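The other protein chains are all here in position, but one chain of the complex has been omitted.
Just so it is clear, A and B label the chains in written order, and each chain counts residues from 1 on its own.
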Amino acid sequence: MATFEQAASLAARLAVDSIKDQFSPEERLEAIKKAEEDELNYMPRPDTLREKLRSMCRENKVAAASAVVLAVMAFIIVFADKLTSYDPNMVNLMERLLPPSRAHWCGTDDLGRDIFTRILYGGRVSLLVGVIPTSISMMIGIVMGMVSGYIRQLDAVIMRLADIVLAFPSIVLAMVVMYTLGATTTNIFIALSMIGWAGTARIVRSQTLSLREQEFVEAARGMGVKKWTIMFRHILPNCLPSLIVLFTLNIPDAILSEANLSFLGVGTQPPDSSWGLMVSQARTYAVSSPWMLIFPSLAILIMVLALNFLGDGLRDVIDPHMKK
Amino acid sequence: MLKYITKRILVTIPVLIGVVFLIFVMLSVVPGDPLTVMMGEKVKVDVIERLTKSMHLDDPWYVQFAWYLWNALHGDFGTSYKLMRSVSSLIANAFPKTLMLAVTAAALSWVIGIPAGIISAVKKNSLVDHLFMGFALCGVSLPAFSVGMLLQNIFNGILPVSGFASPMHLILPALVLGWNAAGTIARLTRSSLLEVLEDDYIRTARAKGVAPLSMIINHALKNSLLPVITMMAIQISSLLSGAVITETLFSIPGIGRLAVDAINGRDMPLLQGTVIFTTVVIIGGNLAADILYCVADPRIRVEGGK
Partner (left out) sequence: MEERLLQIQDLHTTFFTREGNVHAVDGVDMEIGAGENVGIVGESGCGKSMTAMSVMGLVKKPGKVDGGKILFDGMSLTDMRPKERRKILGNQISMIFQEPMTSLNPVTTVGKQVKEALCLHNKGLSQKEARERVVRVFEMVGIPDAAKRYGEYPHQLSGGLRQRVMIAMAMVCNPKLMIADEPTTALDVTIEAQILHLMKQLQEEKGTAVMMITHNLGVVAQFCTRLYVMYAGKVMESGTVKEIFKNVCHPYTDGLMKSVPDMESKERLYNIRGMVPSMLHLPKGCRFCPRCQYSGPKCFEEEPKLYEVSPGHFVRCFLFEQQTAQEGEA
């Protein structure tokens, strides 16, 4: 290659080309230090979760609005008894099938109960069914997925188990469980948890498989860290972002499943109400009293839509490569 | 590729046995004596004894399971308690209806979903995109029976809203199922196409001077439809396994309806039969999805890849 000694003589030549006000070595060091500090202050740091959320709110207005809608819905559902003076289960045959009015914002149903009140109270079931089985099924799924991905001997067994669950038509499986155990709200939780874990397990497994090959996990293994510690301390935190997204997107599925079960008569049992049950109770009256059908459907639609928008928005900022 | 497919088929066998086993166990703990369900309360003791023997009901559960498996392999899923007909013939009767509904709904969802997804991706963040995606999201966000009831309400008197007598009867249930499926397909097509458009070989094509439209049709679409094909196969198998809700709502005597009737009537053989049938359909669909993917993707199809 070319003449590097020529290059090395640069310094010598430069000494001749005197710059009028040369730095003393100390001065230069200081100037460089200042510039570098300045630079460091502007170094792009990896965004923290909070910053990512903030940027989502700024850029994805729909997702931000969805978060607000969900917060409002959660609030009015939780404080339903403070917000409405009607008793959700009070039958008043004098006021059956009334259209929406000032007294009854969403009208009344076939037993004269105020539909708006029943939507608020029914939301409690739908909200619980959205959150609790999803949490349980995801916890099961996380453990199963990590074990399956990390402990190779158990991989085949767990994944076949997941295959079996996924091979069932989920509504039929849930119906069978509900029939076997009896139709109570607790059993809805159990039925939906039994079905939901398999999908999570698959995703966590594939992430574990790629994470276990990464240097920091190998380093931990090299230092003799125990299996379970590696899984929960090193692998799990790295799966968390996509799990948050998955959680948001799994809740609507659970809500819709409960609605379906209620429609088939093995979900929430009267006189309790859930949105799904309210819609299915409207079946006979859908033509004459469409408000019985429309308002609970709207409640489901708004909540599920908001969750989906929020989930999509979260995915875009947290984990852009994840696919459902 | 053949090796992969063979392996894939072999893996489904334990899954199938597991499904049969699971459903068998779950149903055997359901309260209620099958013979009481079948014959009512007042039956002669000797009749019960004879039937118990012939149905292997006094054998331990694993013997019952083995008998069941053996018979199932021969296409015999037993006799429905309630309807007193062989489960196989009931399924054979119901399946064509489900098949027609599934095919109509799937066709509808592809014809609408794929173009909508492509247009949305090409016109990303435009009004059209937002409209299409909003419509798609509504399709996956509403419970099927809400949509169904709404449609029944709107088209009451214009179209048949219940039963299964003519092709006209198919329109509304197919719309309900198709909207949901089209929503999923459109969203997947859009996101997959957008992802592919970021790939390096799209840049190469642009550097060649390929026009934007030809770029999407000749370069991006083939790659982006790979995951969509998988989704289509999975979807059609889930439609074939019986749309429980839609069939119940529209009183279509298909597979899904059969399963619901079986559960409501505590008709164990019928329930076992339908559930096993539907799982086989779903497993078959997933298998087909995998094989389709292999065939469509030269990276797997052609040997010599790394």
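In the analysis below, a contact is a pair of C-beta atoms (placed from the backbone, for glycine too) under 8 Å apart; a residue touches a chain by one contact, two chains touch by 3 or more.
These figures come from a predicted structure and were not determined experimentally.
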| item | value |
| --- | --- |
| Omitted-chain contact residue, chosen from B:60, B:157 or B:209 | B:209 |
| On chain B, residues whose C-beta touches the chain left out of the figure | 199-201, 203-211, 218-219, 222-223, 226, 296-299, 302, 304-306 |
| Residues of chain A (touch criterion as defined above) contacting the omitted chain | 1-4, 6-8, 10-11, 14, 17-19, 21-23, 27-28, 31-32, 35-36, 38-39, 42-44, 55, 59 |
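By our rule, only the chains that are shown with their structure count from here on.
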| item | value |
| --- | --- |
| Distance from the mean Cα position of chain B to that of chain A, given in whole angstrom | 25 |
| Chain B-touching residues of chain A, taken from the complex the two chains share | 160-161, 163-164, 167-169, 171-172, 175-177, 179-180, 252, 256, 259-260, 263-266, 276, 279-280, 282-283, 286-287, 290, 293-294, 297, 300-301, 304-305, 308-309, 323 |
| Chain B to chain A touching residues, read off their complex | 11-12, 14-15, 18-19, 22-23, 26-27, 29-30, 137-138, 140-146, 149-150, 152-153, 156, 191, 227, 238, 241-242, 244-245, 248-249, 256, 259-260, 263-264, 266, 271, 274-275, 278-279, 282-283, 286 |
